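What you see is the complex with one protein chain gone and the rest in place.
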Amino acid sequence: MLAYLLRRLAWGAVTVVGVLLFLFWLFFLYADPQDVARRALGEKAPPEAVAQWLANHGYDKPAVWNPAAPLDTRLADHLRRMLTFDFGKSDADDTPIAARLADGIGPTLSVTVPLLLLGLPLAVSLALLVAFFRETYIDRAGVVLSVLAMSVSILIYILGGQFLLGKVLRWFPISGFDPDPGVVLRFLALPVLVGLVSHLGSDVRFYRAVFLEESNRDYVRTARAKGASDARVMARHVLPNALIPVLTNVSLAIPFLFTGSLLLESFFGIPGLGSITVEAIHANDFATLRVMVYLGALLFVAAQVLTDVAYTLVDPRVRLG
Amino acid sequence: MEGHVAGNLGAAALVLLLAFAAWRVRGSRRGRERFGEIVRRRPWASAVVALYLGVALLDSFAWIDAAAPGTVAAPRSLLDRVFPADFGERSYSAPLADAEFYGGEPLAHPGRHLLGTDILGRDVLHLALGGARVALLIGGVTSLLAIPLAIAFGVAAGYFGRRVDDVVFFVLSTLASIPSLLLLVALVMVLGRGTLQVCVALAITSWVGFCRVVRGETMKLRELDYVQAARALGVSDARILARHVVPNLGHLVVITFVLTFSQLVLSEAILSWLGVGIDGSWGQMIDQARDELARDPVIGWNLGAASAALFGLILAVNRLGDAVRDVLDPRTLRERAG
Partner (left out) sequence: MKRIAAALALAFAAACGNDPYPASDAASRVLYVPYAEAPKTLDPQVAYSVYDHEVIANLYETALEYHYLKRPFELIPALVEAVPEPQPRADGRIAYRFALRRGVRFAADPCFGLGTPGATQREVVAADWAFALQRIADPKVGSPVGATFAKIVGFSAFAERLAQLREREPGFAALRIDAQYARAGPVEGIATPDPWTLEIVLGEPYPQILYWFAMPFTSPVAWEAVAAYDGEAGRPRFAERAVGTGPYRIAEYAKRRRIALERNPTWWGVEHAGAGAPAAVYPIEGEPGDAEAGLLPDGVAGGPLPFLDRIEMRYEKELIPSFTKFAQGWYDRSKIPKESFDQAARGGTLSPEMQARGMRLDRTVMPGVYYVGFNMGDPVVGHAAGERGRKLRQAMSLAIDAPEFLRVFLNGRGIPAQSPVPPGLFGYDEHYRNPYRQVDLARARRLLAEAGYADGVDPATGRALRLTFDTGDPSVQARLRYEFLVAAWRRLGIDVEVAATSYNQFQEKVRRGAYQVFFWGWIADYPDPENFHFLLWSEMSQTRSGGPNSANFSDPRFDALFLDTRARANDAARLAGIRRMRALLEEERPWIEMFHPEDYSLSHAWLRLAKPSGMTMPVHKYWTVDPAARAAARAAWNQPVRWPAYALGALVVALLVPGVVTYLRERQ
């Protein structure tokens, strides 16, 4: 067990190093720091200002190999910064990235946590409902509706939600955010609603498939043959056994909890990590962008390791190679 | 090379590829049966996909007419030639309107713009149909980049195992652990804007899925009796791969392609909104039209046409994808469709 745990952790660490190397190649070797500097400083920046800027950001150092000081390279800086979470300054306006992330995490979580807490039970219960009425028109309608819902671009959901619920019906503020407890809920209502609806189609379809597969297994058939009612079979046998794939699906959403949704946050003016990422894109702020990519990957790997370990603890049948 | 010449060559290659695929399907009984089964299960979706494909191909063949003196001739595609050459207005007009939306000046082609015109007076139906070519381009070029590489690496990893597998698996899990939208954005930001760059970025993100499927299937195939027997008899690896492994991956690649296609097109729409999409795509039309919702009276036909065209294709492909998967491979691929 311990050996497995260590092996899993080691593999996770290797993956993270892989991500770091990939980011280094992309942002330091492929992208030219001169370009980055020009974009940050604007067209009229004299060469001295560019040189100064490069020096301030450490982009003037040798990329990988510095015979004079082996640890004074961009690669070493990059690894050190990422691994110690000392992310340095933004390329666009020199603000410390870590401080901005700290500001953004609250608004992001206040959107994504309700999204997850409401979305999971909603999708699971709708999927149970559809699976329960399998082979009836509710099932068929459910499947078609799910595919319909997942074929709509999220852009349309957002624009439609803002236009209809914000502008025409005036149910919610059309956008914005304020952490004041008196109003924060009304700012969150619309983005959470839109987020829920936009994910519902694919989630229901996926969970329905999981439940149907589980209810075709032998033990379920046996239970049914013994005369257990459909509802009872669903609740007692199918649902608990389907939890593993459901939880796997949820664990995939963990990094998203923290990195936020680029589109939702940006359209609804929520100053979270997603907005920070979008702003970094518009401002050509590579430093912030690579931190976001790295954090997303790190959380993903961590969530995977945790779920895998949780499975072995919960279910000894899961054997791992 | 001029842009439209490359486009023509690409489209010709695509037509040849489709003809070859059709010939292969017709050639085998199983192929005919399966194809018939898919169409029987999803007649509407098949028809819609065929329609989009047809429009996209029409828009892919273009040539330049001899220019009249004092004018510059641009390449016009077959699709462009369906519409009159001067089929434009000065600015917005509502669907089938006789006059401009603002100002009320009479139109050059009253009542003939089925879906109205956009801010520059271009026919919205024409623009929306043109988006089909871009969607096909996104799916096509990306797959053309991703699938051969995925097969090469996936087969190598699955068949040879050990160190090769370790390396490929390392790359796979590295890329897979980066949230895909972030990876996509980072790639496009660094690679730069442009059709090819966007397709390369999409190819890198979708390569992971393809490669994983190929690798898994190859591992299974390797353990099959006749492959083991062939290896025991000393048949060369190259021969086994060419004879027994790669041909048996075809259906999986087809399924994965269909299931990935809608993701690619939807991703491009998001990239367009971030300002790094492909010219002429529906995503760009949506991005361009979204501020029109702030007008009053609202101008909806532009946004509506682009959204509906996008939605129609994605829905048809999604529906078709389910059928393709069920028919071609009822057992292995039960994972999430997208």
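Labels for the chains are A and B, by order of writing; each one numbers its residues from 1.
Simple rule for what comes next: a contact is a pair of C-beta atoms (placed from the backbone, for glycine too) under 8 Å apart; a residue touches a chain by one contact, two chains touch by 3 or more.
Bear in mind that the values here come from a model prediction, so they are computed numbers and not experimental data.
Trainee: Counting contacts across the entire complex, name the shown chains the missing chain touches.
Mentor: Within the full complex, the chain left out of view touches A, B.
Trainee: Check each of A:174, A:212, A:250 or A:306 against the chain that is not shown and name the one that touches it.
Mentor: If we include the chain that is not displayed, A:174 is the one touching it.
Trainee: With the full complex in mind, choose from B:16, B:85 or B:119 the residue touching the hidden chain.
Mentor: Result: among the candidates, B:119 touches the missing chain.
Trainee: So that we can see where the missing chain sits, which residues of chain B does it touch?
Mentor: Those residues of chain B that touch the unshown chain are 67, 69-72, 90-91, 102, 119-120, 192-193, 272, 275, 279, 284, 287-288, 290-297.
Trainee: Extract the touching residues of chain A with respect to the undisplayed chain.
Mentor: Touching the chain left out of view, chain A contributes residues 35, 38-39, 43-44, 46, 48-49, 52, 93-96, 103, 133, 136-138, 141, 162-163, 166-178, 180, 182-183, 185-189, 266-269, 271, 275, 279, 284.
Definition applied: only the chains that are shown with their structure count from here on.
Trainee: Report the inter-centroid distance (CA atoms only) between chain A and chain B in whole Å.
Mentor: 25
Trainee: Which residues, counting only chain A, touch chain B once they are in their complex?
Mentor: The touching residues are 11, 14-16, 18-19, 22-23, 26-27, 30-31, 147-148, 150-156, 159, 162-163, 167, 202, 205-206, 209, 213, 249, 255-256, 259, 262-263, 277-278, 281-282, 284, 286, 289-290, 292-293, 296-297, 300-301, 304.
Trainee: Touching residues of chain B toward chain A in the complex: what are they?
Mentor: Going through chain B, the ones touching chain A are 170-171, 173-175, 177-179, 181-183, 185-187, 189-191, 262, 266, 269-270, 273-276, 283, 286-287, 290, 293, 298, 303, 307, 310-311, 314-315, 318-319, 322, 334, 336-338.
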